[in-house]
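First the structure, which I've put down as structure tokens, then a few questions once you've had a look.
With one protein chain withheld, the remaining protein chains of the complex are depicted in position.
We call the chains A and B, going by the order they appear; numbering starts again at 1 in every chain.
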């Protein structure tokens, strides 16, 4: 597993966890947990791949879906142990945002070669999963609640692109983008 | 017309009817009826086909669009005869869910060969039309209102896949999935 695939799994798993936590706040059943976890975990990357015209990343690799479902099951049996589920959603969101923004920007850069599009792809990948989660769950979208949300995704994407162009290589640039 | 195409038309028409009933509750004009009927009828299958990377089912076969528009017109002139439009939405949703879940799972199985993906495709096809309808109409999404909603779609999809793998053939498996 290379650095890019690792970032991808980190992003998908963390977003899936936020989806499952929202399902927990809405008191859904376990299938509802799985649905919302999978939607949040794969949503951003799915739109990114459709727009780029490449095969959707989890079709042909069902491991991503199983990861989301597994995260949902684990959350289902442990969520009541957390004191403030909402604060966990915000924290996990922030970490997932960086990981996923960096990976999205990287994929956009590799496929299109355009830094502008790479930044857009990074932002889309990082934010759309959470936005879909909030829309389906009927909550105010995270974009409206916290101004820094998209800005953080954009910063991660821009740093990745700059680092990559400066010849730092993927791993260093990813670490920088993640640190932002 | 084979069994699969028949199920497809049943699902599209019933979902289109629920979309038109919601348009009726919102007191839209006839174009609003058509829009919401078409969105609900074709929404789930459109996302399924995009994700699978196959041509969208209603492009190149405008009959689906005309079916949705026709269903909208019929509903427009008859909806006031129903006593409780909301209960009709729930009942039609339930039937459409089974028909469309079975067909979505079948298409996912044929295209990808993976049972995991087939179940996901069945759930997506069956639920996303209703979810899009509720989001655009500004109602709470049906997923939040009724826990059994996704579970029913999942059951129909799982039964179809199991039946198909047990060698029962499409028609028997569909009947079983539908009965669930």
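Here is the rule we use: contacts are C-beta pairs under 8 Å (C-beta built on N, C-alpha and C of every residue); 3 or more make two chains touch, one makes a residue touch a chain.
Only a predicted model underlies this, so the values are computations on that prediction, with no experimental measurement involved.
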From B:38, B:75 or B:114, residue that would touch the chain that is not displayed: B:38
Residue touching the undisplayed chain, where the options are B:50, B:73, B:95 or B:111: B:50
Touch residues of subunit B, complete complex, unshown partner: 26, 28-29, 31-32, 35, 38, 46, 50, 55-56, 59-60, 62, 65-66, 135-138
Subunit A residues touching the omitted chain (full complex): 50-53, 112, 114, 116-117, 120, 123, 127, 131, 135, 140-141, 143-144, 147, 150-151, 154
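Note that only the chains that are shown with their structure count from here on.
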Distance between the centres, which are taken as Cα means, of subunit B and subunit A, whole angstrom: 28
